[in-house]
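For this view, one protein chain was removed and the others were kept in their places.
Here the chain labels run A and B in written order, and each chain numbers its own residues starting at 1.
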Amino acid sequence: MLTEEEIITSLKNRFGGKIYNVVIAKDRRVFVEADRSIIREALSYMKNSLGFDHLSTITGLDSGRELELVYHIVRENSLVVSLKTKISKTDPRIDSVSDVYIVAELYEREVYDILGVKFEGHPNLSRLILPEDWPEDLHPLRKDVTLEQITLRIDWSRVEDK
Amino acid sequence: MSGSVIKVVIGPQHPALKEPERFILEIEGEQVVRVTPRIGYVHRGIEKAMENRTYLQNLYLAERICGICSHAHTTCYAQAVENLMNVEAPPRAKYLRTIIAELERIHSHLLWLGIVAHEVGFDTFFMYVWRDREIIMDLLEELSGNRVNYAMNAIGGVRRDINGDKALKILKGLEVIEEEIKKYIPMIQREQTILKRTVGVGYLNSVDAVRYNVVGPMARASGVKRDVRRDDPYAAYDELTFNIVTRNEGDCFSRIMVRVEETLESINIIREALSKLPSGDIRVKVRLAIPPAEAVSRVEAPRGELIHYARSDGSDKPARYKVRAPTLANLTALCNILTGVYLADVPVILAGIDPCFSCMDRMQIIDLEKREKKFWTLEDLRRYAREWYQKH
Partner (left out) sequence: METKAFSRILKWARTKSPWVIHFNTGGCNGCDIELVAVFTPRYDVERFGIVLKGSPRHADILAVTGPVTRQVKDRLLRIYEQMPEPKHVIAVGTCAVSGAPFWDGYNVLGGVDKILPVDVYIPGCPPRPEAIIYGFKKLLEKMENEEHVD
């Protein structure tokens, strides 16, 4: 049974200054930010050495100046660590973690689709939820994309059913 | 390459994102050799819409993510927002949330049971189950004023209380439904139409269940004893005693038995919750401009782990609201299970993950050799499956 504090200590011992902004929001809820360069390694470490065998989902968001990714991993179906990292908005890319968590393959596709993040090394980075003929560069969850823009750019009269 | 490629187009597939899923099934002879999920979602853009609405308005939107487990979504939502604000619903509210949640679990599992009966051609049983399910719908309506979309949750608690009369009605209703469900069990265990189509079918072992991060009854039917109600308790679950139903066979039959037995557990949880119902307020007052914070909220929806993530920025609207519903979590494992099975087993295996009801849409068959395209409805596939099982 690892406590929230023990998990943080483990991470800090292993990754030093690349782990920061730790918040223990309440029991079983830890939020921590990490340098983008160590995300994959950190997730791997948490899975293999700290017992975080479950990836619940990956959240992508537009925080204004940058994009952010949040990996929600769970230990013994109980303790959730949300591991966050910031990536560039103009060139958003990060290593895929689909070889660490098999289900990441789907979750990364979703983030790619609605936010435009490129997951390098992903076996099949293709659209997940938006239609196939949706414009390449139109990512709905970006803050600067408004409903008006989408309405203007999508041709409602022509829909292809592939 | 020989063999036909079958494209399965399935409608809304799970609570959070009600969209059609597409599977491309490549077949040799009568067996599936490869599955490629191609999800062409019918997507309503809910997460984006939530950024344009206040926290209060979003409660009503969250409810309509899924009409079958709407209470799971509003509970998860209310908890997330309460966490952002560092408030907790009062004890009585937590118990009421639990009671509605378990009634919802019962209705959802019974709904599903009827659908599975329909899948294997046992329509009489489908009718029995949906008739009995009306008892639960009546109770939900008695408590909330509505059969579907109960709007019981508020941010900070629940909106309606129950009194002694209502509690008695619930107990009476539960007695009746419990008796009926207990009759189903020997029926299911002896009915050849069900056994032939589900025993040994769609196998998933416990190691893979964990590797694929499977959730809910799917996981428990493969021996993985996990349930958010016990492992990461919320509402009143940490004060109630209940069993986590698991089975080791990991096949479609186990998935049926796990859900049926879970409904019996749910009945007992409701009884215990009613007997221990604390007095007091059902709601705390909240101010809905929320300082910057983050929250993760999880509940055990009827289909498994539901997770919401919220981020506030000081305004009355969320900066980001993310929903991942259980069916998406089980999708990867589903594709793994489907590889190597008989085409005739596909409908029942699909049903086994309990995708949201109105999913099954159409199938498109592409014969690579003849370069022909045919369109099947799921009824055609069901007929194919039933005929296949009559011959084998």
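To be clear about the criterion, contacts are C-beta pairs under 8 Å (C-beta built on N, C-alpha and C of every residue); 3 or more make two chains touch, one makes a residue touch a chain.
Just so it is clear, the model here is predicted, and its values are computed rather than measured.
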For the chain not depicted, the shown chains it touches: A, B
Selected residue (touches chain absent from view) among B:N149, B:T193, B:N243 or B:N268: B:N149
Interface residues of subunit A (partner: the chain not displayed): 130-131, 140, 147, 150-151, 154, 156, 159-161
Subunit B residues touching the omitted chain (full complex): 11-12, 18-20, 40-46, 48-49, 52, 60-61, 64-68, 70, 111, 126-127, 130-131, 134, 137, 147-149, 356-358, 361-362, 377-379
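Following the convention adopted for this analysis, only the chains that are shown with their structure count from here on.
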For subunit A paired with subunit B, centre-to-centre distance based on mean C-alpha positions, whole Å: 24
Subunit B partner contacts - residues on subunit A that touch it in the complex: 23, 25-26, 28-29, 31, 53-57, 59, 61, 63, 70, 72, 74, 76-80, 82, 101-103, 105-107, 114, 128-132, 140-141, 162
Contact set on subunit B toward subunit A in their complex: 17, 19, 37, 39-41, 43, 45, 47-48, 83, 210-213, 226-228, 231-232, 293-296, 298, 305, 307, 309, 311, 319-320, 322, 324, 328-329, 331-332
